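Have a look at the structure that comes next, please.
Excluded from the complex is one protein chain; the other protein chains are retained at their positions.
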Amino acid sequence: MTASGFAAGPAAQAVAPGGGEAFEPLLPGLILLLPLLGFAGNGILALAAARGGAARLRSGEAGAGGEPERRLVHALPTWLGPGSVALAFVLSALNFARMAGVELHDPVIRHYWSWMATGPFTAEVALQLDQLSVIMNLIITGVGSLIHLFSVGYMREDPGYARYFCYLNLFVFFMLVLVMGAGFPLMFVGWEGVGLCSYLLIGFWFEDREKADAGKKAFIVNRIGDFGFLLGIFLLFRHLGAVDYVGVFAAAPEAFSYGDPVVTAVALLLLLGAIGKSAQVPLYVWLPDAMAGPTPVSALIHAATMVTAGVYLIARAGVLFALAPVGSAAAATIGAVTALFSATIALKQYDIKKVLAYSTVSQLGFMFMAVGAGAYVAGIFHLMTHAFFKALLFLGAGAVIHSMHHALHATHREWDAQDMRNMGDLRRYLPMTWITMGTATLAIAGIWPFAGFFSKDEIIWYTGARAEGEFAVLYAALWAIALVAAVLTAVYMTRLMVLTFHGNQRFGESEARNLHEEPVTMTVPLAVLALLAVFGGWINVPPAVHDSFFGGFGLLPMSEWLHYWLEPVTAAADGIRAAGAGPYSESAPLGGGEVLWAAVATTAAAAAILLTMRALAGREVRPADESSPPEGGLARVLHDKWYVDEAYDRVIVRPVVGASRFAWRWIDQFVIDGAVDGIGALVRGLGWAGSLLQTGQVTTYAVILALGALTILGALIL
Amino acid sequence: MSAFLQAVGYPSWALHALTWLPLAGIGGILLAPRARAGHVAFGWSAFLLVLSLGLWWSFDPAGELFQLASRAVWIEPWGVDYALGIDGIALFMVLLSTLTMPLAILASFRYIRQREKSFYSLMLLLQTGIVGVFVSMDLLLFYVFFELTLVPMYFIIGIWGGERRVYAAIKFFLYTAFGSLLMLVGILYLYARARSFLGAPTFFLPELLGTPLSLTEQLLLFGAFGTAFAIKVPLFPLHTWLPDAHVEAPTPGSVVLAAVLLKIGTYGFIRFALPLFPDAASHSWVTGIMLTLGVVGIVYAAWVAAVQPDAKKLVAYTSVAHMGFVIIGIFALTATGLQGGLMVMISHGISTGALFLLVGMLYERRHTRTISDFGGLARVAPLLATAFVITALTSIGLPGTSGFVGEFLALLGTFERHPGAGALATTGVIFAAYYMLPMVQRILFNRLDDPENRAMPDLSRREAGILAPLVLLMILLGVYPGPVLERMEPAVEAVLEHVDDGGSALASPPADRALRVEPAP
Partner (left out) sequence: MLTEALVLGALLFVIGMLGVLVRRNAIIVFLSIELQLNAVNLSFVALSRYLGIEGQLFVFFIMTVAAAEAAVGLAIIISIFRHYESVNVENFSLLRW
């Protein structure tokens, strides 16, 4: 795709009037209602199950309930949970098909009721159906259905089975509210709602203190971002008098000039929200801890959907970010820093989920880079492909952990089922998992022709092409960082694959006998996602690539499909960006076109994979309990995650807690209450002093009385 | 429904009945056997709740400002009237009171084990005082009811409270009495000025509103009224009676205190302090001070709450933070802010009331309120845990709950006019998570290792019946607050218009002795 393609968008767009009439959305409310009903049904079942469990606990009787109860807490949720999401997916797909069949330029909005209306402020409960929300719907319900299906197998033996689906359905509901809401307040509802579900699911095994802590940390850190989001909404309302998308995006270009400080402030505040939700530097710390939740949750919430909400927010508010070049540059910078920073940490982690968590943070950084460079479609594109391959990686990791857990459980060995040092050579036992995860690894590393190649290439390309005009040097530097981070991605993913599936087998033969490939409910989602991870990138092949070797010299279908599809949504922002910051450059900062750099990137990634495999090939890995952390130097720093958690603890958490204690003990109890009690004591003291006059002797009183009377008489006479 | 109410003459007797019928219940309690006193009280207050629901239908959102109004001479020579009436603000305060009372009484059945008759009589007396406060349209009548709420609460804390109940009761009484005496001086001064201006004595609020006062007078009088209300709210730094009173009070006392009594302070600001002294209320010093104190209260109380070892004290401090949102919403002097403040008042009444009920239920089971004594309760008491989590989330303002609607609007309205204060107050959403989630975790989550906790029963039917309506209201008001906002809006607009134009919008001409109050222009 060329820069002129972007620039031509809004002009072509402007002449097509009112094309939205032809599209009649099919029951959009029901898409939301289905997961909500699933939540309600599972919630009742979960409470019933929990009460049964509690009664057994109180009576001291261990073990699961009888068969009828087991069916109640198992069979029904199995249908309700995945079923409601799958139906929602069907509805979303129907809507998508309907929308694809017509020319739709303006969003279709369905009003339900007025949520908050006071004075000049109104917030509607209204759903917006446009190309962006429909695509997001497909991703959420599609990947969501697969992960729900996977969960049936994964969570089968958990006593909180119904509760799990109850939370997961609620999550899908809130995620759909987030992407379908027709204004910022409703997006905020979804925004905090998914945060709540994330909190509940991270702490799903709440009896484990560390897991409950992780959930709490996620919620509080997210709230820092939410603080920014709220202020952004307030500022928008203060200056535009509107908070719904249509109103804001119509008014913003009129009210704000390009680079206006107010719109910059709005963009930065919304960015703060996005940073919190999408786990970017400096608020990324909650996401690695969030791996405490069940692995399918990590796949759905902490990889495929919720954490990408920040990218969605920036793409959705593209008009505002396009008007605020500083805000965009900040987003891109944070993205690049995050991409590199977390990729370095991922290099030295041994917990399979931690590697994937830092990888997610890093990939989200790429998406931020894209939307920060103004390439909103590229951001959404990577969001989509990432949803496929990262969900696949997490589900694969889940399958590995599940198998390892069972094997270790069967042999009563107290090993960590997630530590890669305890695995090795698993491809012999889990071939299906090995193949699908391998596919995903190639996809995330950006190897042609897998999905990640196309989406990551676009991000790198647009970041480089943005290095002209304002912030040229900055974007050039970000482009270089992106290339380095892309190579690091290949390195840490290869390391993960080698440690898990190749090399020497660390567990014993008795465990090996208990290792089985997972049931079909778990392998089918893996296979479907693997297909998507391979072909998902083909929907948006840029023209230059399309006509080159990488596009099979024009053989790939659907060239730039996503770009055209999203154009009605991004056109306004693209126009503003092109008018303000100038068109994208035709070449990368070091010269060379898109095809050349695509070739460079994929070659570098392939080389990194080969070199890493070679470097790790002969190395003997010891099980976790026989290993010690790296001695020192950079490896140690990376292993200990740059000591960021420790630093936050010292610089933020402890001072705040200390200040809180100070406020309570000294200000509240000593100063304020001291003053109150002091006044009381003073009055008592005065009373005591006065009481000294009271001798109880009638004569004393009489003398004083007489003296007083005489004094008054004297005063009267004089 | 509306026609039926009209047919039975509901609008003409409803407010009198709601104010005085609780006293009739005391007679029933005294006649009933001791063991049945609670049931009689509950039945009677539930009947009053049903009775009060009629207000919803007989209050016409598009109608006059003050509805169901009546006015009769009480003390002729001083111009004191027995004047009642409700607007959209008072309507919800009355409903909140009549809802809270039966639930609080229901929650006392296990807790109150001595002098039951006196206790339930005092609760009903308290109800008369509270409803009277919200429906009074005469300043002296208001003052009488305002003081009347003090006495039963004093005894409820002082007799049925915890270890340091006498200290807490006296502190509560003296703090509040100090403020209300200042207010009495202010009332008398205002009365004197109004009499010389109108040529006739009056305490009737719409007539007092037209009294011309110099700015200095307004500031001083605002100070007098404001101190009384600020103590009641309570506003930082006048809040230290609250934690003691809450911790020592029996559960039903805490519930009523948090859900309704605190609202009298903010209600007083809206009903009296703002309209009577419009120039003072919109004076930059006053708004500056009130906004500062509100913001400091939000952050400070959140911090102090976060380090409390006692669950009840923690909840008490969260009240201070919540009421800070109300104060900034009011003194932003924007329609959005004021409505938001009112929503916070309602939501806080429901959610904090429910939190005190929950902490009370925990106390009844384990005879401790120390947070670290609990842990893992979600496994043995799933219903309780669910209710606790929903309530806690409402309290910290999660979207979809009533807490969010209030906080969002209050902050939005504040930010509209005072971005700095609004931004600082918004940090409260972070600190709310900082105080609430650790408590939720340490009570409900973590390991269930204490055998006493292991044997803890889940909610009984009575307890579930107490909590269910509150939880439903939290969600309902969060999702569909429209009807509530719509009914408040005319009243809020009228108050703001009155403040903006320096005090003429609401004032009624002194010659107008008609029973109905003039509608807002």
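Labels A and B are assigned to the chains in the order they are written; within every chain, residues are numbered from 1.
Keep this in mind: a residue touches a chain if its C-beta (ideal position, glycine included) is under 8 Å from a C-beta of that chain, and two chains touch if they have at least 3 such contacts.
Bear in mind the structure is a predicted one, so any value in this text is a computation, not a measurement.
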Among the chains presented, those that the missing one touches: A
Hidden partner chain, residues of chain A it touches: 691, 694-699, 702-703, 706
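In this section, only the chains that are shown with their structure count from here on.
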Centroid distance [mean C-alpha coordinates] between chain B and chain A, Å: 39
Chain B-touching residues of chain A, taken from the complex the two chains share: 46-47, 50-51, 53-54, 57-58, 113-121, 185, 188-189, 191-193, 196, 199, 203, 206-209, 212-213, 215-216, 219-220, 223-224, 226-227, 230-231, 233-235, 237-238, 656-657, 659-661, 663-664, 667-668, 672-673, 676, 680
Chain A-touching residues of chain B, taken from the complex the two chains share: 171, 174-175, 237, 239-241, 300, 303-304, 306-308, 334-336, 339-340, 376, 378-383, 386, 393, 398-400, 404-405, 408-409, 411-413, 415-416, 419, 422-423, 426-427, 429-430, 432-434, 437-438, 441, 444-448, 454-458, 479-482, 485-486, 489, 492-493
